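For this depiction, one protein chain was excluded, whereas all remaining protein chains were kept in their positions.
Every chain is named by a letter (A, B and C) in the order it is written, and numbering of its residues begins at 1.
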Amino acid sequence: MSLSDVLSPFSAWKNLFRDPVTIPDPLNDRPGAPRYRGFHQNDVEKCIGCGTCEAICQNAAIDMVAVAEIATKPGDSGLRPRIDYGRCCWCALCVDVCMTSSLSMSNEYKWVDHDPEVFRFTPGVDLKHWDSAELGYRRPEGHRLTGNERVDMGELEPEARADSFVEIVAGYDLEQAKLEADRCVSCGLCVATCPTHMAVPEYIATIRDGAYEQGVRLLYQTNPFSNVCGRVCTHRCETSCAARHEGDPIAIRWLKRHIIDQVPHDRIKQIAAEGRVSEPSGHQVAIIGAGPAGLTAAFDLAKAGHGVTVFEAQPAPGGMMRYGIPEYRLPYDKLDEDIDVIRSMGVEIRCSTRVGEDISIDQLRAQHDSVLLAIGLHQGRSTRIPGSEHRDVVSAVELLRRITLGERFEVPETLAVIGGGNVAMDIARSLARMQRQQHGKVGVTLVALEAEDLMLADREEIDEAREEGVVIIPSRGPRQCVIERDAVIGLETVHCISVFDEQGRFAPNYDDSDIQLHDAGLIVEAIGQAADHAFLGEPLTEALEWERNRIRIDADGRTSEPWLWAAGDAVQGPDVITAVAAGHRIAASMMAIFAGKPAATR
Amino acid sequence: MLRELYEQLKGRFPLGELSEKRPDLAFITLPREQLRPVLLHLRDQEGFTHLVLLTAVDWIEDDRFQLTYLLHDRQGARDIGLRVMLSRQAVIEGAPMESIHDLWPTAATYQRELREMFGIDFPDSPGVNEDFILEGWREIPPYRRDFDTLKYSNETFAPRPGRESQDPAQHMKAQLYPDGA
Amino acid sequence: MSFEWIKIPYALLTLFIVANYGFLLTAVMAKIAARVGRRHGIPVWQNYLDLIKNYGLRSSITHGVMFYMGPVFRLTGGVGLLMFVPTLYGTEMFSNMSFAGDLILALYFVFFGSLGMALGAGESGHPYSAIGVTRGLSQVTAAELPFALAVYAVAVQYQTLSVTEIVAAQQGGILQWTLFTNPIAVAAAMLSFLGTMMRPPFDVVLAPQEIPIGPPTEYHSSYLALMQTNRAIFPIAKIVIYMNLFFGGAASWPAFFLKVFLIYLVSVIVGVVFPRFRVEQSIRWFLIWAVPLGVIAIMIA
Partner (left out) sequence: MTQTNEDLLDDDLIEHAPVKEELRRRLVKGPDGVEFEVEPLRDYYCEAPPTVMPAAYSKIIEGLFNWARAESLWILGFGTGCGAIEMRPLMTPRFDAYRYGIQWRPTPRQSNLFVISGYLSVKTLKRVIRSYEQMPNPKYVVGLGSCTINGGMYFDSYNTITRLDEYLPVDVYITGCMPRPEALLAGFEELKRIVRAGKGEGANQYAERFDWYKANQKRVIHDWDMPDYNW
């Protein structure tokens, strides 16, 4: 020990003349640093109440609670997260996972109270002084816990598909499906949006687990047309998907198709038959029309042991699924598989049996406890422009039916399609394929009244049609079919300035100075369809209540006649999944009535 | 580097498989009769003088408890873990496991913990039956996978009331389709 | 001098002034120490708050008579020490009972408090108290030894045991102070002083970290408040002895305040910069450095 060892500590005394390092007023002088994880903020307008924050919270600190001022609407559950600061550990996983970036954290961190019950609040709803705090933790730009981009779906190249009716979409393989399924946060916002409330998060979860049979089981609980819907569903679920806010929505439709593709058909039949009542109840139901609505009702009823007979005017069952959708989108063998499962429940389908001609509706009524009217819209609407009565001006539905039936008719080298919906695309693309087969080139012009971004067809349909050579010209209203020497030679159109008037009614406004002539040897009208109710006969038509040319039905699908239900495009529209939902509802409604009434003895 | 050691060990002892995690970390599965000789060999011949930890894993699906003895070689800066599989059912019925507290005194503490948390008995280990972390524990050992800790906590420590949550999907269905359609 | 009744109110007045000065001084010292540690430190009135708080506690328990008497003895040690030395030299009012006591009595009172404390703390039954008492007594004994030697040297030097007379002998200029007439004895005494002020490096008795709080572990509420009062009075009383023996005493309150402050500061100057000694280290330190100084002082005398 030297003297300096003893003396040097005394140098600490010079601190007496330095300022203290003590923070003078730590309560007010120390705001949280930028990106400090303090109490939560939530932009309730941006929040969709998906509950992903609740699901990821490791401390069970988040509740999803209904908020009075926020209404439930498609894509927004109306719930908002409530955070329990008796649980929260400020890990910010909820902020990192938030699907809309609505949730964030302020940099406020002081909250004391004598009452332990107060540390629970709904950010953005229960107002707090830190709501406007600018600093705090936000999810870093580009940083996401779930993938933003949808796994690409393999498709045939335009060159390969343009002249064939082979299915375009390849479907996901196992690995792709798992990747895509992993993006799903299982919030279930889609479930309510789906007309038949398919258990979407649950069946997507079966892909992650590889439990495909369980997936099929879940699919069949709500939808016997998974092959069809896995391909051509309008997938409204994807419009309310939480993932769409900051990326692509989950490819729910393709995942559904993936599940059904993984399980052999015979096994699907077994799974679908689980819980089937083999004992016949004695009740008999007649269903007019073997479309999705009719067959779904038939499936449910037959599974519950009721006798079901389906009467179909066309030579094959499926309705619009078969006669309205081209084969390259929905291969017939896949549709047949779905129908085969339904048949295996014991449903009898009588094809080429037109009610009103081969059997009268009164006969049906007499022989059955109840009758379901589930016909489609098989009649095309006409534009009624000059020249539209010509035989080479045809409706799209009729042409589609003829293609399905296998009629090999000649298509001219140029033709025009009027309409901007999916049916217009279907017929344009089908005819383009036939043109390529017959002439080696495409000469289809599609004119739509709406502007490009307002066209009713799906975006991908439009893009694919263009890739296949269809010329799509938006904002054109048909003026007349030009006929020379009794042959159609073209379609004359004018520029359409606006489609709807200020009140939102259909009232197209044309610019008559902008006229174009499109060469066309055939004009196809695809502007809408109608049902043919003639077979009902006059007394029944009189007895039923009507609403704008459709039979009026209640929420259960019942008409004003106690024995008659109605469903499908003829009363409802617009797509397969809605028809499936209606089929389930009607089956349930019929069975509720059967339950209180013994079967008639015949 | 550890693979060489493994091959060398394998010449002397019947060993199970090797699982290499890093160049300086590997795990060897071995039958329980070989545990003591291998530990002794590693400690005295190979320089693994430090018992880093002794822990257990409950593989309830396979009806197994896995004991992991992690050893560290300070000189060689490498770690080796020995895994011993015990029949879960047998352990629950009271089958003993031999203690290694005579090789490393610290093992006694780990063994006391395993006794309390998993119910694995090391009858020779000093003080193994004394309370360690739990006092007056009445249930099955809490680290066993069949012990539902959330349920136990809710029943014993009464969470604060007033919490309720709704499932977004169910809530939407109820709000948008009130008739249940 | 003889006893007069008027001395009692005078003594109480002295006590009052000294106690308050003690409270303020310890707070000021704490503040100085805090500033060296670059802190703000406690408010100067904090000692009063703590005192009122402790008197205001509603519940108190006792472990027996000695437990109860401990703080009283301790306070008696402080008050007694103060009473038998002249606080202000040459004044009738503030010389207290100094006519009656001599250096031996003062030395006894220095030790008296510690003994009382030891008995009381012992009865509390707390093991930490016992450890603290053991440490405290060993260290205080070791620390008192050089002081006793120094006092002896001073007594020999002035040929009297009366504190008043020793002070009287130092009047007439700074150079008359024992500090300059017998520097080695003063040095021994000041080293001992460090040891009895319960400041680092000699605060292992209270050792806040290892044996929570030492002897007073079990003391609380009014007992603790009594001890707090003593902790204000006792150091001042001890400093008064040092002042009288070595630094020429004080003839007026300003001189008193200044000298007490400076002598107290000595222990703080050392205390804030050194880490704590263990008991055996401090005993060894006293025996090696302080005791020989004391012995030399006696030999010179």
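Convention: a contact is a pair of C-beta atoms (placed from the backbone, for glycine too) under 8 Å apart; a residue touches a chain by one contact, two chains touch by 3 or more.
Given the structure is predicted, the values throughout are model-derived calculations rather than measurements.
S.K.: If the full complex is used, which shown chains touch the chain that is missing here?
M.R.: Its contacts among the visible chains are A, B, C.
S.K.: Which of these, A:S8, A:Q58 or A:S352, touches the one chain of the complex that we don't see?
M.R.: From the options A:S8, A:Q58 or A:S352, the contact with the absent chain belongs to A:Q58.
S.K.: Out of C:G22, C:G41 or C:G294, which is the one that touches the chain we can't see?
M.R.: C:G41
S.K.: Which of A:V6, A:A71 or A:C89 sits in contact with the chain that's absent?
M.R.: A:C89
S.K.: Touching residues of chain C against the unshown chain: what are they?
M.R.: Contacting residues on chain C, toward the hidden partner: 34, 37-43, 46, 49-50, 52-53, 56-61, 125, 128, 208-209, 212-213, 216-221, 224.
S.K.: Considering the whole complex rather than only what is displayed, give the residues of chain A touching the chain that is not shown.
M.R.: The list for chain A reads 20-23, 26-27, 30, 58-60, 84-90, 109-116, 119.
S.K.: Going by the touch rule given at the top, which residues of chain B touch the chain that is not shown?
M.R.: 131, 133-139, 142, 147, 149-150, 152-154, 156-160
By definition in this document, only the chains that are shown with their structure count from here on.
S.K.: Taking each chain's centre as the average of its Cα atoms, which chain lies closest to the overall Cα centroid?
M.R.: Centre-most chain by C-alpha means: B.
S.K.: Just how far, in Å, is the C-alpha centre of chain C from the one of chain A?
M.R.: Chain centroid spacing, chain A to chain C, equals 90 Å.
S.K.: In chain A, what residues contact two or more other chains?
M.R.: There are none in chain A.
S.K.: Using the touch definition from the top, list the residues of chain A that touch chain C in their complex.
M.R.: 9-10, 12-13, 15-16, 18-22
S.K.: Please output the residues of chain B touching chain A within their complex, sorted ascending.
M.R.: Going through chain B, the ones touching chain A are 160, 162-173, 175-177, 179, 181.
S.K.: What does chain C use to touch chain A in their complex?
M.R.: 32, 34-40, 269, 272-274
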